[in-house]
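As you look at this complex, bear in mind that one protein chain is not there, while each of the others sits in place.
Here is chain A:
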Amino acid sequence: MIDVMRSEWTKLRSVRSTMWTFGVGVLAMIGFGAGIPAALVAMNEPAEMEPVAASLSGVPFAALIFASLGAMVITSEYRTGMMRTSLTAVPQRLKLLASKVLVFTLVALLVALFSTFAAFFLGQAFLGTENAAASPGDPGVLRALLGTALYLTMSGLFGLGIGTFIRHTPGAIVLIVALMMVVPMMGNMLPGAIGEFIVKFFTTNAGQRVASVGEQAGLLGPWQGFGVYALWAAAAMVIGAVLLKRRDA
């Protein structure tokens, strides 16, 4: 297992597109996280937004980027045919998938932690000039920051699961955008129980709870929400794993 994980780490670091995509995710986090607070200060409205939320404005974009990157970890192997070479080297397919998942999780978590804290401290530095900054010691702040890093990482795993059963980069990204952005936004437009279910439980609507400071009535609590989001990711991963095991490569 360690051998296969080392191999997966080599694969991940030796392709420029992965490193670039991680870079774009970091830029989205830091760019929005510094830019929005700076804009608030420039408009003399530093208290218009909750300070932590202002510095985490990049999260919805970064979540999509992490998910796409997770999908590409495996779809790029299918696109190039490398998957057949990989499976020839490691015919125990679930072992190969598990190694990919573990290595990606570690790398994504480190990148997410770095970009979350960088965005937070940069954003608060701008807000601090107007004495409107939050500190990590304030109630719920540290949990929201760690929660953001976990949320981004779980988004990446959701994408990896989707990529494993779609096997096709554009198809996987379309499904990611649909499941993580389009459907969650439709919740408020749909009536009745379906709308309520989407608002409360559907993918990112549940997952994002852990990435914000406060709690809102009618929505899941932070860790409940994260748990539901983890179930979505797990479902995608299980479908991917079953199909990977059964299908011809």
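Of note:
Just so we're on the same page, contacts are C-beta pairs under 8 Å (C-beta built on N, C-alpha and C of every residue); 3 or more make two chains touch, one makes a residue touch a chain; residues count from 1.
The criterion applied here is as follows: contacts and distances are computed from a predicted model.
Here one chain is missing from view; checked against "Sarcosine oxidase subunit delta", "Ring-1,2-phenylacetyl-CoA epoxidase subunit PaaA", "ABC transporter ATP-binding protein" or "Sulfurtransferase TusC", UniProt names that protein "ABC transporter ATP-binding protein".
In the full complex, chain A touches the hidden chain at residues 3-4, 6-8, 10-11, 14-17, 76-77, 80-92, 246, 248-249.
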